[in-house]
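Every protein chain of the complex appears in place save one, which is left out.
Per-chain residue numbering starts at 1, and chain names A, B and C are given in the order in which the chains are listed.
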């Protein structure tokens, strides 16, 4: 094709996050419409046939068939870039093989998060960790986005951490159904109910947030040492993770200073990354916001819908700062996070045009 | 044991209907607490570990392990009576083998509904069809209860059919999540949604209702010939199927006569069947009833909770009679239906104390 | 202003339908952004402060204050066109006074539906009834759109009625929460529940559909005489009324003919009405569609989102045609319906630029 967009593929395209990848990449300015790759369950079907999102499938891809293609075939076809929406466990070996074959992988799976040479990345928070990614000389990059709850949390915290120097951070989540994928949570388990358990989630939130908020130290990350104490709970909303956050602060900045820290935060403003929201944090003044139903799609410009983190109900009663943060689990905390990571890598000159 | 209750087992005890069987049989006056039998997924676990109902598991059975027992083992243990909550497809061969080994089977599965020698039975409606059941001389009985939507429909229609002599019957359902078992309907499929499709359901409602409302003719049933035209829809309620019914009537009885037909209907009043509700049809006068939340557990005495069918919003504008009917899909339309069938068979002297 | 769009106002702008009017009119090509008028409860507040829809308020109107303006003040300001989202009862006298003062009114309220000189209108179905609207010589037009359930029903039926010549039409509804406005249905009334009662709804569906599908006869409408037998039920969805429809047909067209009747139906294609969907009926082939969650916003072009009626699960077993129809209750069945009516009147030269 004559356009100079980078070719790419989505593996795990039949699942909930995979479909968000397809939606985001169907008409991306820098990446070409993706090959859609799936396994036994969805392979061979049209995207429209497996579609689970409430909004209609993207016109350009709806009729595409999901392909059953392994890493070798993808490399052979010259695909330089793969977005991985595979379930954890399945993702690991396949992603490693892709990387060995020179294909760069941006993954939503947990398998390689913060593995050596595979940074955990949220561009607004730790763009400098991209440098930790190994790659080149026949090897693709491997970059991961964090757990869906950690993603929103770190964007909300990053602007104010320095001013607060926390002694501890407490977070309780109100996580949407789509966080469990499809079919995911049985309706009988959640109708008229909430479930105070999501396997491994509290550990991921604590560990991954600490790494994202940590400092690069040579080839490694020195994780934040502040305890992050989490309760993770599933509620009956479709999309959008709400988090109740309390920061036990050591310092006492003014309320104005805190608010300004949030509203002026925009570390990516100088870059032109298509999926980056400006501002990344939307601060709401209403007494009852953020709400999943109303704020899940926050983010401007239009391409960044669902990428902003909404912060509200800020209550600063030193030493405790309380607020709520809301982010779209499948966009900011999933497919959108990885697309933004790839945009950053492309901008940084780290993404070759063909398998290296 | 010294008590003279009939021994029994529940096959498919790990599923939603199986658990309702366990609940109903844990302290039944005529049947002993059941052996709980399950397959690979649940076998070996305690009932409490697989329990899915909102109410707590019955004290006497909660700690019982689900056994992996085949038909031969059940017959060898001398179990004369099996309640089948197996999924359709699996149920067929296993139920046939039990019957061949002299064990009587009362089944909620679709496989043998109205098969030769295996009547489809709702005691208030067609108790006389029990005579169609083959059995004896080394062969167990095989009796089925109908589809969960048909069960409520026929109880609601039986009292008034004669007076109306319908030209056609129209029914639209509002079916609860538990009708699909567990895990059943994914929460993402039904939250803020209704789904106008349940596989084969409309056909079952029409066919099974016609048989239940039909007349015995020698060794067969002459099905009702009135067209039953159904729409079947899943909504996001936990339990209780609501049905909007319109009868296009050929006759024009008075509204009082119709109401009296419903309120005086109690064909089982002379028998003492433990699970039979008296009255079987509860007629409500409020403008906005029946409702799944409030009426699903209708039925007195206490043991018959969930067995009554609630009828309300009766609008008789000849030639169209409109009303709503509500019944508990997993009790009247599932486990309770089969237990009542077995009580009828026992009362009728058709249930031997050991595999025959 | 230099643009030649027609000035307008929305009365009842603080309510759910009023907000949909604001959304549709914020950047309309033929109507200027509306004055927003409200009563005691919302008057004086900004639109953003009373906003109830899930999507954000339209940028151009969000900061506008809702005005407390009576009919006289509206006429004095020279507003030629008012969209009425007032509750029934309140609407009647106010709309009449507006009309007397020369202001044309397009109303969603029930008070004047099919009153003499005030046609009930769905442009795809009975555009010729517009001629019944009195107006001119100092008097504004008064045109109403139907009840939200009737609106979807008649669009779905219109294409096939001629081919079927029905003996009766049966409809059961699955109506969304927003049909009751805000605050509307208490959450405790509907969580894990459905409610088989909506006051006067069944009567409205029957009466209004009969008129819309009727024939103009001089200065009157000869209503369709086919019985329309309705059950109306509230379910727990946010937006989008689903309807299960059975037509008892006198004729037996082929299934292909029926399908073609729906897919080729587009009586407004020659006009350029901004809010008219093309096609007005979307026919879906999937076994489980239409669904409120997925199909409520059907309608192309973009300005006609929520205006198409989706038809699916067509089952033609003569003499019974069964199908499901879904339409957005607050758009096709509410604000969008009235906006389309006004577009038709403007196109027909019936809307003067100032109060007449």
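Definition applied: a residue touches a chain if its C-beta (ideal position, glycine included) is under 8 Å from a C-beta of that chain, and two chains touch if they have at least 3 such contacts.
Note that the structure is a prediction, hence the values are computed from the model and not measured.
Enquirer: Among the chains included here, which ones are touched by the excluded chain in the whole complex?
Expert: When the full complex is considered, the omitted chain touches A, B, C.
Enquirer: Identify the residue among A:238, A:259, A:305 or A:332 that touches the chain left out of the display.
Expert: Final answer for the missing-chain contact: A:238.
Enquirer: Just to verify: which one of B:22, B:293, B:308 or B:339 makes contact with the chain not shown?
Expert: From the options B:22, B:293, B:308 or B:339, the contact with the absent chain belongs to B:293.
Enquirer: Touching the left-out chain: which of B:191, B:226 or B:338?
Expert: Answer from the full complex: B:191 touches the omitted chain.
Enquirer: For chain C, enumerate the residues touching the unshown chain of the complex.
Expert: Per the touch rule, chain C residues meeting the hidden chain are 16, 52, 177-178, 182-192, 236-238.
Enquirer: Touching the absent chain: which residues on chain A qualify?
Expert: 168, 170, 172, 174, 192-197, 202, 227, 229, 231, 233, 235-238, 242, 244, 246, 248, 287-294, 312-313, 315, 320, 322, 324
Enquirer: What chain B residues would touch the chain not displayed?
Expert: 54, 56, 191-192, 293-294
Everything below uses one rule, namely that only the chains that are shown with their structure count from here on.
Enquirer: Taking only the C-alpha atoms, how many degrees of rotation bring chain A onto chain B, rounded to the nearest 5?
Expert: So the copies are related by a turn of 180 degrees.
Enquirer: Of all the chains, which has the CA centre nearest the overall CA centre?
Expert: Closest chain centre to the overall C-alpha centroid: C.
Enquirer: Using mean CA coordinates as chain centres, what's the gap between chain A and chain C in Å?
Expert: Once rounded, the distance between the two centres reads 40 Å.
Enquirer: Averaging over Cα atoms per chain, report the distance between chain A and chain B in Å.
Expert: Chain centroid spacing, chain A to chain B, equals 48 Å.
Enquirer: Could you work out how far the Cα centre of chain B sits from that of chain C, in whole Å?
Expert: Going by mean C-alpha positions, chain B sits 43 Å from chain C.
Enquirer: For chain B, which residues are shared contacts with two or more other chains?
Expert: 192, 236-238
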